[in-house]
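Heads up, one of the protein chains got dropped from this complex, but the rest are sitting where they should.
Which chain is which? They are A and B, in the order written, and residues in each are numbered from 1.
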Amino acid sequence: MSGLANALRRHPELMVAAVLVLAVVVIGTINPVFWQPSNIFSLLRASVVSGILALAVLLVMLSGGIDVSFPAFAIAAMYLTVKAMIAWGFDGVVLPFLMASGIGLCLGLVNAVFVHYFRMIPLIVTLGTGTAVRGFILGVVGTSQINIGQMPPELIDFARTELFAVARPDGSMAGLSAMVLLFAVIALLVHLMLRYTMMGRSIYALGGGEEAARRVGFNVRRTTFFIYGLAGALAGFAGLLHGAMIWTANPRDMVGMELDVIAAVVLGGASIFGGRGTVIGAVLGVLTFVVITNSLIILGVDTTWQRIVVGLIVIAATAVTAWRDRKRLA
Amino acid sequence: MSAILQRLRRADTNLLQLLVLTVLIFAGMAALNPERFLRPYVFQSITFIAPELGLLAIAMMVAMLTGGIDLSVIGIANLSAILAGLFFHSVGGARGPELANLPLPVVLAGIGIALGVGVVAGAINGFLITRLRITPILATIGTGQVFTGICLVLTGGPAVVGFPRLWGMIGNGTVFGIAAPLLVFLVVAGLVWFMLARTAFGINLALIGTNPKAAAFAGLRTARTVFLSYVLTGVLASIAGILLSGRTNAAKSDYGVSYLLQAVLIAVLAGTNPAGGRGSVPGVALALVALMLLSSGLQILRFNNFLVDLIWGAFLLLSIALASWRSRVR
Partner (left out) sequence: MTAPLIELRHLGKSFGAVRALEDVSLAIGRGEIHCLAGENGSGKSTLIKVISGIWQPDRGEILFDGKPVQGMTPREAIARGVQVIYQDFSLFGNLTVAENLALSTELQEGRSLVSWGRVRRIAREAAGKLGVDLDLDALVETLPTAGKQLVAIARALMSDPRLLIMDEPTTALTGREVEALFRVVRDIQGRGIAVLFVSHKMREMLEISERLTVIRSGRVVAGGPISEFDEASITRAMTGQEIAAEGYRWEGQPGQKPLLEVSGLTVPGEIEDVNLRVMPGEIVGISGLLGSGRTELALALFGMKPGYAGSIRLEGRDLRLDSVQTAIAGGIAYVPEDRLTEGLFLTQTIDRNMLATSHDRLSRMGVMQGGQAAREAAAMIREMAIATPTGNRPVTQLSGGNAQRVVIGRWLMNNPKLLILNGPTVGVDVGSKAGIHRKIRELARARGLGVLMISDDLPELVDNCNRILVLHRGRLVSEVAAAETSEAALSTQLGALA
């Protein structure tokens, strides 16, 4: 048994990989519709935004915190960027994404200030910043939804790009969104950053012990600002991508999404106490989560059950993580 | 006498600061818009609305006392109200005079059901936290989803509208001209205050929150005490659910979602240490008054609800900064 705990500690993604395989096999057996390329493609497409957000959550969790402000940041970045594009009559792809990421970055740095200088628990800080930012967007910027007609066309065309398409039985085409590739590239970059840069290692070190990290000579302040800044930037990027992918900029979107993403990251084996977790785990966690929650319909389960399923996933995943980490303490 | 004064000064600088804050907010609002703010109606409506939030804040404080948090309180409150509502509908029909005139024993049974939900939900949280050793944040995020999910499954989404008149009295009625919910709040808050300050259970909670290991070595039944504290939290949440449904004559799966942040905010502003060991009912009561004055003042000044959210969030951040400054001065 403790051998299993050890294996889980070294390779947190083992658990989620097993769950994913199991989920896919069970769902695919019950309803073979699951295996249709169009279904697989849409599941992958649905994983993109949550996946990028999961990377942000992973960064914060690795350092031993928890972040619930990212949906608000994502929406703020998206809405402000789209509004600005409309106001300035600007259309494009690169600059808007830079702007959205920049907005997210700045907001993330606010989190960092509170976490680092005021030494408050990240959950409570991010609860505050998240609420304040959403209140600002809806109360000051606006509440109206920007629909497809007003959305900048280039942005939408970009999000519509497909890598390839296969023919459905009925003759129509099902394509794999290029955004999946974009997500894969971002995930790879974050993975490389965590694994092969000193900054990445300092995030693990910070999660292993803040005092120890300081003594070894890590600049804990810089690491904290990097974590929350990057998490914010990822959230901003994901927010605009979300808007582009659904052709709508809705300032009331993504409410409550933090729970889904946190659930996915925890499912991926990250520990809320920091220092444990991997990009592969987080990505697999998101895929598993999306596969399960999106397959409820083809399984014939009413969608009202989705929340219960999400909750049970969180509880089950955290119970296993707690068991794994208790072996370490014992 | 001077010893008592000295003790007051030392122990309750926090309360004093809160009192000053309350007075400042009151004076500020009164100065900005005296004709509309200084009217009995304003204060009367506070006495009806504040109690449900106050109970949630006390619940949050109790959870924080042991270094935990309960993010499922809203779910518990709504589930309690919905189950009681569905019970009334099954006894007295979905609408009409029979439902409105359900007799006292049936209403009492409904109260029993609601409180029972609080006990069971709290026990589930307590079990996950003390037996399976899941971190309170994640455990209650998970159960919160499950409780809300059950609400959705039971109602299919729309609100349960229509409660017996007697039930409505709890949320809307007056006794000797005093709002019934305020009386409920005062009684419950008084009981919890007594429990925390004067009983072995309450003092054990504070000690466990200060140092769980030392508590175990001192022979305190840590697991049982923490378990009971989550049951208490659950019951407080269900009472809030009763008040909320009584006042609005309806129950829904997503009522009071913004209360979560406000409850955390009030608890933190009240000087509760989210890391455990410190928290008091009088502090929560004062923080509640301060923030209710602020929010009704803002509404009178025609701030929309989103702006009020922005200010709540900003206030939470401000109180974090304040707490950090306070501990540095000490």
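Criterion: a contact is a pair of C-beta atoms (placed from the backbone, for glycine too) under 8 Å apart; a residue touches a chain by one contact, two chains touch by 3 or more.
Computed from a prediction, not measured in an experiment: that's the story for all the values here.
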item	value
Displayed chains contacting the withheld chain	A, B
Touching residue (missing chain; options B:Val153, B:Ile203 or B:Ala314)	B:Ile203
Selected from B:Leu99, B:Leu220, B:Ala251 or B:Leu298 as touching the chain missing from the view	B:Leu220
Absent-chain interface as seen on chain A, which is shown	6, 9-10, 195-201, 204-205, 207-209, 211-218, 274-276, 328
Touch residues of chain B, complete complex, unshown partner	7, 198-201, 203-204, 206-207, 210-211, 213-221, 277-278
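Here, only the chains that are shown with their structure count from here on.
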item	value
Intercentroid distance (Cα basis), chain B paired with chain A, Å	31
Residue ranges of chain B touching chain A (in the complex, touch as defined)	69, 128, 132-135, 137-139, 141-150, 152-153, 156-157, 258, 260-261, 264-265, 268, 274-275, 303-314, 316-317, 320-321, 323-324
Interfacial residue positions of chain A with respect to chain B in the complex	66, 114, 117-121, 123-125, 127-140, 143, 259, 262-263, 266, 272-273, 302, 304-315, 318-319, 322-323, 326
